[in-house]
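Handing you this structure, nothing more for now.
All protein chains of the complex are present and in place, except for one that has been dropped.
Order of writing sets the labels: A, B and C. Residues in every chain begin at 1.
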Amino acid sequence: ATEPAVVYDQAGKFDKSFNEGVYNGVKKYIADTGIKVREFEPKNEAQVEQGLRRLAKRGYSPIVTVGFNMTSAVEKVAKDFPDVQFTIIDGVIDLPNVQSVVFKEHEGSFLIGALASMASKTNTVGFVGGMDIPLIRKFGCGYEQGVKYASPSATILQNMTGSTGAAFNDPTKGSELAKSQFSKGADVVFAAAGGTGIGVYQAAKDEGKLAIGVDSNQNHIQPGTMLTSMVKRVDEAAYKTYKDAAAGTWEPGLVVLGLAEGGVDWAQDEHNVNLITEEMKTKVSDIRAKIISGDIKVHDYMSDNTCNY
Amino acid sequence: MFETLILMLDATMRVSTPLIFAALAGLFSERAGIVDIGLEGKILGSAFAAAAGAAIFGSAWIGLCFGILASVSLAMIHGFACITHRGDHIVSGVAINTIVAGLTVTLSMHWFGMGGQTPALSGNERFLDITFPFADALQDVPVIGAIYSNLLSGHNILVYLAFAMVPVTYWVIYKTRFGLRLRAVGENPHAVDTAGISVALIRYRALIVCGILCGLAGAYLSTAHNAGFLKDMSAGKGYMALAALIFGKWRPVPVLLACLLFGFLDAVAVRMQGVEIPGIGQVPVQAIEVLPYVLTVLLLAGFIGKAIAPKAIGRPYVKERA
Amino acid sequence: MTNKTMPYAIELRDISKRFGAVQANKDICLQVPVGTIHGIIGENGAGKSTLMSIIYGFYEADTGHIEVDGKRVDIRSSQDAINAGIGMVHQHFMLVENFSVLENVMLGAEGGALLKNGIGAARVELQRLAHEYSLDIDVDAIVEELPVGLQQRVEILKALYRGARILILDEPTGVLTPQEADHLFRILKALKDQGVTVLLITHKLREIMASTDNVSVMRQGEMVAHRETAQTSKEELAELMVGKKVRLTVNKGEAKPSQVLLSAQNLSQLDSQGVKRLKNVSLELRAGEILGIAGVSGNGQSELLNVLSGITAMDEGEIHFAGQVITAKAPKDAAQMRDLKMAHVPEDRHKMGLVTGFEAYEAAVLGYHNSSAYNGKVLMNRKAMLDECNERMTAWDVRPPNPYLKTANFSGGNQQKIVIAREVEQNPEVLLIGQPTRGVDIGAIENIHEQIVKLRDAGKAILLVSVELDEIMALSDRIIVMFDGAVVGELDAKDADERTLGLMMANAHYTEKEGTEKEGTEKEGESV
Partner (left out) sequence: MSQAKVPAWVNMALIPILNVSLAFFVSGLVILAIGENPIEAAGYLIYGAFGYSEGVGYTLYYATNLIFTGLAVSVAFKGGLFNIGGEGQAYIGGLGVGLICLSLDHTMPFYVIAPLAVIGAAVFGAAWGYIPAYLQARRGSHIVITTIMFNFIASSLMVYLIVNWLKEDGRMAPNSRTFEENAWLPYLHEIFSPLGIDIGDSPLNLAFIWALICCVFVWGLIWHTRWGYQLRTLGTSPSAARYAGIDTAKVTIWAMLISGGLAGFVGLNEIMGVNHSLLLNFTAGYGFAGIAVALMGRNHPIGIVLAAVLFGALYQGGAELAFEIPTITPEIVVVIQGLVILFSGALEHMFKDRIEGFFIRRAVA
């Protein structure tokens, strides 16, 4: 039998977003199969590699690793333990025992953007990014395209929280940024900012505006003022790795998950039913279909590091 | 432009609030001769205790009590080390900050199992914003409306309390018996002792006040400004408050102004990340972020005025011939 | 004395107090009748301040008890003492310097939780006291801006404001000018007439003789004698204080002063507050002579030593020494002065002369630590330091002769020997020496004096600062008197007697007219 394991990044598994998504996948796997998954949360750079190595040495496999930060450590350890299967989420490593899972965040963000502009009464929407890195700009760029697609005249306010990892864990700043965007007229704000988003959603709740969650389905955090969430099915990715490995169908290589593959999507549940009109729903389904079919081409910021579409 | 300014000032009020509480807390402690670099730890400890209390008992007020209790306990540890055992004030402060940084995460992990957070707070578990009477009606009156409805109205009770604490502090420090003794004990504890007053008692009382104020600062962070505790959420506010205390030369009103200045810089910095300013380009937010610290260093070095600390500050009181 | 039948204002029974290894007070008994002025004398370190602090509740006695007005009182804190009607003016003032006089007086007796309730009453009461005892003062003045004499007045007012019936003064005149001191004694007299009991500690036998009714003598923590002032004499008191007959004589021959080794012109120096501590001091120091500087402590002698030795910079003037001209613009620090062969035995061996945390052999090179004798190419030569230390300890009879012992653990006299040996053995051209025998016992004093004279006879120049007139007169060949930072007179040792010197130390304009206390000035057998 496989002995599955997971290594979260330093934000920890309760970051309310990315890591927590993986954690949800892990939980589901445990619930479904009753197999224990070894979890590890490193606290500093050195512990990442140490933890991976320790897990590999003790025979854990597959090992799911979370986040681009871990790329170099996984690369090193994977080289030393060719028999152990590694899956890295959001990073790309070209080794025969590593599966790299990346997402087409821009496609999901496009959908969200369209929804946001449809929900906006002021024709002004906001975006609060976490750390200012290409990945987050990719969210922002897709979002922008979606907003413009649905309403070419819309105004988009964009702020990044910071330039270090702390930007993913600063709800105070998140709420300040959201408030400043609200005061400039925005009434829907999309936060692609990890834990910082909590502050954004709170601010939206406090001011009676709408917010959009990210990564996992965050609609439950502030029911009633969460328009939707841009879900990135990292939970699926983790779950699938364990399942495949158990079944012997796990394969190394690059896996790209977009709308078509169900890797990204918008979230709909009991917490936001009242916010999404039928009209919005149909329109968004239409856009979704067009993206999948290729009728709408969404520009990927990371393909050329610009947002010219 | 005016609009933007109002919004900035509005944010400044929110961001300055914990600084004001903490800096006034430091004022009580340092005016009594106890150096307090443990403000940071007390804020963090209180933020955690307040959020935990609010989450468990469903009331922000109960949370606040817990926050104050935690903060005062930490202040008493500081007192036990510095007053009773004549320990080094700085070392004790560093110790408290370190212990709290670890303990809050450890305990919240144990109680809530959420990686060092507390559950998100909502409704009565938080201090909600208060709208002043007629705020909505006056909204559209030019200038006055913006100031009254947008700037002054619509904050939570702790924000108003923080601003109210400034005149209260002034009054306590300069107009009451307790204040007289407190100032004296920070300048010359021997004089206080020979006047028949217990130095230790005055200092302990000052630390209790300090603890209460830090408790308010922490509770504000986790149950008013935010909705829950996060590890390390004080994020250097205690040190910034210390800087403001020095920058305000240990006097209530200048300290308030320093806090507002630092808060304003923070509010500016938050909004500057990745923003192009026409004609200038991107101003590095880091440059704005460090300003409070740089200013304080310049002040300490005597380049802008002179900060003269209470005379007996940091020195343990021993009954020796002077 | 007529007070015999009255109850005692204060009575001490078998008070003992120990600080670590030091027995500061041992089985002290004392009775002070109401409405008298009671003097307490004793050498430095005899335990006077400790005893007073116990009465005032600042320290708690290990054993014994105190009775006030015939009733036993339990004094555990100053508050208890104040409640019992005891007030104290400390040797070192207990004032909050940046507070006003009013705030200082009110501190601890504010009359309510809010200051404004008490302030008015305090003003009125202070006015009354000022009037009654001629203790005039501007109650709104900031204390640090007041001269010392007025600061002391604040201390007295503090005690009286609290309704003290027993007033303790610990060496109140040490910091006062003679006029101020006289004024103080008039105030004490007035207080006494109002029925206040005064406990007065002083070193100055003249003051005891002039103003007290009774006197008690302390020696090494014990109360060794009680006398009615009228029935005793200064000679007797001096003898009681030291425990044996004092007669300081130094065997020294005629001085043979030759060329000028050091000359200073118009030295001035300001302290950190901008107060002028040295005022245009000029002096010349010749080879083969001992120049004594006399003066009441705190009149610029320390500052003079510090400026001459390079520890503090002068603000004006110049020093000529070893072919160099030293000015404010071209200063030399203490290390450079040492290189020019100037040695300095500082007044305070704990604060300056030694590093009490160092082992003796390390402290024995302080100031000379850069000398090639103690250094190899990179590292210090520990063996050379130890060898030399051992040698000197034997030569100077330092006890115990253990170079590894922490300096703090030597007795005062032995610490002083280590310092003096270090400076003298460098064979300096000029030796500055401050309070060479402070806190040193008689035997050691003789030894130290001998060494100083030997150095003089070897053709060196010595500048001696001492507050002990006897010491100045016994050692010096020439004497300069300082007052308020300035040199107010110079005379040959042969012409110096205590009376003249005393008058000069009290400043020139303190003229014969005031010298009504003839008895007091004729022969000042001050403590040694």
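We take it that a contact is a pair of C-beta atoms (placed from the backbone, for glycine too) under 8 Å apart; a residue touches a chain by one contact, two chains touch by 3 or more.
Keep in mind that what you see is a predicted model, and the values were worked out from it rather than measured.
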{"item": "Shown chains that the omitted chain touches within the full complex", "value": "A, B, C"}
{"item": "Residue, one of B:M8, B:I56, B:M76 or B:L103, that touches the chain absent here", "value": "B:L103"}
{"item": "Absent-chain contact - pick from B:A81, B:A120, B:V159 or B:L260", "value": "B:A81"}
{"item": "Which of B:V94, B:A135, B:I157 or B:A200 contacts the chain that the document leaves out", "value": "B:V94"}
{"item": "Contact residue for the chain not shown (choose from C:V148, C:A190, C:A334 or C:A384)", "value": "C:A334"}
{"item": "Absent chain, residues of chain C that touch it", "value": "20-21, 309-311, 333-338, 344, 346, 351-358, 362, 366-367, 369-370, 375, 378-380, 382, 406, 408-409"}
{"item": "Where the unshown chain meets chain B, residue by residue", "value": "35, 37, 77, 80-82, 85-88, 90-92, 94-103, 105-107, 109-110, 113, 116, 236, 239, 242-243, 246, 284, 286-287, 289-290, 293-294, 296-297, 300-302, 309"}
{"item": "Interface with the undisplayed chain - residues on chain A", "value": "39-41, 43-47, 49-51, 53-54, 68-69, 72, 132-135, 163-165, 305"}
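Heads up, the rule we're going with is that only the chains that are shown with their structure count from here on.
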{"item": "Rounded Å distance between chain A and chain B, as computed from the means of their C-alpha atoms", "value": "36"}
{"item": "Approximate Å spacing (C-alpha centroids) for the pair chain A, chain C", "value": "78"}
{"item": "Where chain A touches two or more other chains at once, by residue number", "value": "none"}
{"item": "Shared-contact residues (touching 2 or more other chains) in chain C", "value": "none"}
{"item": "Touch list for chain A against partner chain B, complex", "value": "12-15, 41, 129, 132, 158-163, 166, 169-173, 175-177, 179-180, 183-184, 195, 198-199, 202, 205-206, 221-222"}
{"item": "Chain B - residues contacting chain A, complex", "value": "7, 10-11, 14-15, 114-117, 120, 122, 128-129, 150, 221, 225-228, 230, 233, 235, 267, 270-271, 273-275, 285"}
{"item": "For the chain C and chain B complex, residues of the former touching the latter", "value": "49, 56-59, 77-83, 88, 90-92, 94-99, 103-104, 106-110, 112-116, 118, 158"}
